[in-house]
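Complex shown without one protein chain; remaining protein chains in place.
Moving on to subunit A:
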Amino acid sequence: MIKKKICMLGAFSVGKTSLVQRFVKSMFSDKYLTTVGVKIDKKTISVNGQEVNLLLWDIYGEDNFQKVQMSYIRGASGYFLVVDGTRRSTLNTALELRERVEENIGNVPFILLFNKSDLEDEWEIDDEIIDQLSEDGLTVLRTSAKTGTGVEDAFLLLANKMLEG
């Protein structure tokens, strides 16, 4: 059995928990280790015919009062940087987090998720910015935890990236 650790990172309330919930559909989902600031979920998926056990670490969002604890990302094989498309500042948070992550665990596959794509009217982040990031070599996806758009794809893509690297 192949096991991999994946971290969900991003500002507070961007939809990390919702994305995991949508992907896992698990009844464990309410087991948030609140004091510790992590919620762990698990899902087995099949990548190129190979069973992979994904351990999903949903890490309490970064806000003014609490920083993301970098020790939680130790040993992660991949991570998501989640951005709330309707809040411009969350993109900055995500990019800052990426720098801190790379300082800590180096170059590990990650995907930048622009979540809440169902609220496209309220978006504060233009397509140009997203295209630019994509041109800069980042893997960028649009998701909606609400409608499920792109969620499965995001996890499969990251799993694929992790198994390649």
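Simple rule for what comes next: a residue touches a chain if its C-beta (ideal position, glycine included) is under 8 Å from a C-beta of that chain, and two chains touch if they have at least 3 such contacts; residues count from 1.
Everything below uses one rule, namely that contacts and distances are computed from a predicted model.
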Out of "ATP-dependent DNA helicase RecQ", "Cysteine desulfurase", "OmpA-like domain-containing protein" or "sn-glycerol-3-phosphate transport system permease protein UgpE", the chain not pictured bears the UniProt name "OmpA-like domain-containing protein"
Across A:13, A:46 or A:69, the one contacting the chain not displayed is A:69
Absent-chain interface residues of subunit A come out as 1-5, 25-28, 33, 35-38, 40-42, 52-53, 55, 57, 69, 71-72, 74-77
